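Every protein chain of the complex appears in place save one, which is left out.
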Amino acid sequence: MTHLLDDKRDATPMKISTRELNGTTIVDVTGEIDMSTSPGFRTALLESLKKTPRLAVNLTNVRYVDSSGIASLVEVLKAARISDKRLVLFGLNEPVQEVLQLTRLTKIFEIRKTEKEALEV
Amino acid sequence: MTHLLDDKRDATPMKISTRELNGTTIVDVTGEIDMSTSPGFRTALLESLKKTPRLAVNLTNVRYVDSSGIASLVEVLKAARISDKRLVLFGLNEPVQEVLQLTRLTKIFEIRKTEKEALEV
Amino acid sequence: MSCEKQSPPELPGCQEANGPLDFQLRILSDPRLLAVVRCTVAEFAAVSGFKEDQCRSITLAVDEALSNIIRHAYNNRRDQEIEMRLHADIGCLEFTFVDRGEPLDRSKYCAQPLDAVALGGRGTHLIRQIMDEVVYERVSEGNRLRLKKYLPPARLTP
Partner (left out) sequence: MSCEKQSPPELPGCQEANGPLDFQLRILSDPRLLAVVRCTVAEFAAVSGFKEDQCRSITLAVDEALSNIIRHAYNNRRDQEIEMRLHADIGCLEFTFVDRGEPLDRSKYCAQPLDAVALGGRGTHLIRQIMDEVVYERVSEGNRLRLKKYLPPARLTP
């Protein structure tokens, strides 16, 4: 782990890692997605999407998301639709669900409760 | 629950309630003990002590304590010693333990892990 | 302190403490500080009597307002000054933001309909949905934004 005052870290703590499981790429996100972290969030998802037919984003450990994070998700969804790929979100906790509700996007995304459900075809 | 801007609430969230079990009075404390809440903490413990031979303070849900909270505990310990009563603390989580260590008081208090242990004579 | 009285007689020690609360901040327009402001705002709202879910949405609205100042008023410059005031009085929270950047183009406020495909335009909607009053003003120091949130009446009487 690096820290903010090094030159390679953005302030709001966010971590991203990816795994492969049964042909699906799972992106595990931890931390808060705001104006300072959403550019990294967006790029990571778009890059992962390029290399997989199915992307599942694990939001279990995301305790905050603002409209810039939502915009990133919408952009990835668009990219998925254009390239005929699948994007699933899972593990949404209350703060994340609330923002999706306030922005009226709950029905646009494919949302699953658990990783297991997200991996079902 | 009342709120701060009523006239009967002190800002830092702290709650205190008491129970009786096998001749011991258990005081359950929740929240943060600082300069704004320690006077209430102190008075509640001293009042409870008056009416019981054994006082057990449940700190499981205390996520913060500063030197004013520590001073309150020391005062109650003194009062217990004078009146030949027993004071036990239990459920100390890391922040509370750290402050007791920094103030070198870990050995002065009778400290137990669980409520069960605190009730053993 | 709120004393939950589960056992008679009443526990003493409920300190009297009332009157308005005031908290002023001055920060640079650095997005790394958004997380710090969110913590400040969430706790200020909690201390003022708002419930957890309300604190969460109020914090979101403040974060969106600050992000907009950094992004739009200051065009993403990180070294510009923002003043914030958090104020709580009986039943009401008020947040004031002052910046010296570009003023709001009112034709753009909530102009974009909430729409599945849009990549932006949601911040001002979130602010308006969450807060009870939203006032953008041009003042001598620059731009001032005021956000107000009233405590639900049910919680005014315990």
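In this document, chain identifiers A, B and C correspond to the written order of the chains, with residue numbering beginning at 1 in each.
Here is the rule we go by: a residue touches a chain if its C-beta (ideal position, glycine included) is under 8 Å from a C-beta of that chain, and two chains touch if they have at least 3 such contacts.
Quick caveat, the model's predicted, so the values are computed rather than measured.
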| item | value |
| --- | --- |
| Given C:R32, C:R122 or C:K149, the one touching the chain that is not displayed | C:R32 |
| Touching the absent chain when the full complex is considered, from A:S17, A:N61, A:S83 or A:T106 | A:S17 |
| Chain C, residues in touch with the chain not shown (by the definition above) | 17, 19, 21-28, 30-33, 35-36, 38-40, 42-44, 46-47, 78 |
| Residue ranges of chain B at the interface with the undisplayed chain | 4, 10-13, 32, 34-36, 64, 66-68, 70-71, 74-75, 78, 94-95, 98-99, 102-105, 108 |
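In this section, only the chains that are shown with their structure count from here on.
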| item | value |
| --- | --- |
| Chain whose Cα centroid lies at the greatest distance from that of chain C | B |
| Separation of mean Cα positions, chain C and chain A [Å, integer] | 26 |
| Inter-chain centre distance, chain B versus chain C - centres from mean C-alpha coordinates, in Å | 35 |
| Per-residue overlap in chain C, given as positions that touch at least 2 other chains | none |
| Residue numbers of chain A (touch at least two other chains) | none |
